[in-house]
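First the structure, in the form of structure tokens, and then the observations on it.
Missing here: one protein chain of the complex. Every other protein chain is in place.
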Amino acid sequence: MKQSPNLQDIQDAMKPGSLSAEGFLGTDDRSLSDILQADQQAVRRMGVTHQAIAAAMRRLTETAKTGLGKPVELDGLYEATDDEFMGRMPCPFRDNFKAEKRTTTVRNLATGQTMAWSDLNIHMIEAHGFYEGFGSHYRLEPAALVDFLGGSERLRTQS
Amino acid sequence: MSIQQINPLVIFFASILTSNMILSNFLGMCSYLSVSSEFKTASGLGKAVTLVMVFTTAINYLVYRYVIEPLDLVYLQYIIFIMVIAALVQIIEMVMDRFLPDLHIKLGIFLPLITVNCAILGITLFMVIRQYTFVQSIFFGIGSGVGWWLAIIALAAIREKMAKTKLPRGLEGPGISFIITGIMALAFIGFSGIFTIS
Partner (left out) sequence: MAILTTILSVSAISGVLALVIILAEHFLNNYGECEININNGQKILKVEGGSTLLSSLAAQKIFIPSACGGKATCGLCKVIVKSGAGPLLPTEEPYLNAQQRQQGYRMACQVKVKGNLEIEVPDELFNIREFNTTIESITQWTHDIKGLRLKLPPGETITFKAGQYVNFYSKPYAKVKESVFRAYSISSAPSDNQAIELIIRQVPEGLCSTYVHTMLKEGDSVTISGPYGEFHLHGENRNLIMIAGGSGLAPIRSLVLDILEKELDLDMTFFFGAVTKRDLFNLDELNDLQARHPNFHFVPALSKPLPEDNWEGEVGLITDVVGRHIGSGENKEAYLCGSPGMINACIQVLTKNGVTEDRIYYDKFA
């Protein structure tokens, strides 16, 4: 279904070569509004909110920041490392938000699984419910993300 | 009473209530469904459509009376009307870019898409079939535009309000829009019988 011109412009800004080399849409050929709606429903079905997910991610990023590049432990459950770059990344949603270029890599100490996200990811999830398109390097599958962060029960009680 | 004797004001109100382009005739659904997710943009598009409708009815009337009929080109009327509509939309786009750049950016691709909005061709053809006079055509154009605008802002308002609610998966987007439009159309049937314009 055609989307409003606003959203179409934003979708164009997400294509490779516009704001980042690979773009935010990966190999997904759905329209941006379809991607947003699908993820919105996925998150709602788990009984959590975008804000709760973003808050949990932010806790881990803030912990990682204190290490200045060295891995830091949180709650005995996770080890978070941050890698920072200079400059700022503008948010493609044209809301004048400029994210710091920081990648947080988190390892689940129990399962050994690793997940990584950028500050921009946290903002796009919190403010726009955007988890990037399928096939994108930084695509965070809401179900996998919620699971990694401790499950929907834990997220609900934390926020 | 022949059609030419109907009061233009009656035509105006009828094209909003009883002969609404979207809700009674189901014309112009394409941009109606896509641009109705945001109220402000929907309102802007509705106004642009109204503008285009007024000018196209007026000019197409003149083209029909003074070019098509005298030269016996009635079999070409569809092509000629579409060409006029396309040219007009181009010009209106240029005018908007010059004098209303903010609205021009907001509407983006949907402005040129008005050309293929079947409601525009629809009212031209209605005007020809019903053989309206020039004044009647103008009021018909304005009324159809206002009716289209009314329908799209109603849908936009409802969709904005519903944006946060939980919907069955299959109905999101076009599904629920059709259902809402259908219910509105049913409601508008209640107006029928007040006016007759054809």
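All chains are identified by letter, namely A and B, in their written order; residue positions are counted from 1 within each chain.
Keep this in mind: a residue touches a chain if its C-beta (ideal position, glycine included) is under 8 Å from a C-beta of that chain, and two chains touch if they have at least 3 such contacts.
The model shown is predicted, which means the values in this text are computed figures rather than measured ones.
The chain not shown here is touched by just one of A:Gly47, A:Gly69 or A:Gly151, and that residue is A:Gly69. When the whole complex is considered, the residue among B:Met83, B:Ile109, B:Ile129 or B:Leu171 that touches the unshown chain is B:Met83. Among A:Asp39, A:Asp82 or A:Glu126, only A:Asp82 touches the chain that is left out of the view.
Those residues of chain B that touch the chain absent from the view are 63, 67, 71-73, 76, 79-80, 83-84, 86-87, 90-91, 94-95, 97-98, 101-102, 105-106. One chain is missing from the display, and on chain A it is touched by residues 13, 16-23, 65, 67-71, 82, 84-88, 90-92, 94-96, 98, 100-103, 137.
We adopt the following convention: only the chains that are shown with their structure count from here on.
Note: centroid distance chain A to chain B, computed from Cα atoms, is 42 Å. Contacts from chain B toward chain A in the complex involve residues 30-31, 33-35, 37-38, 41, 106-110, 166, 169, 172-174. Those residues of chain A that touch chain B in the complex are listed here as 1-6, 8-9, 33-34, 37, 41, 44.
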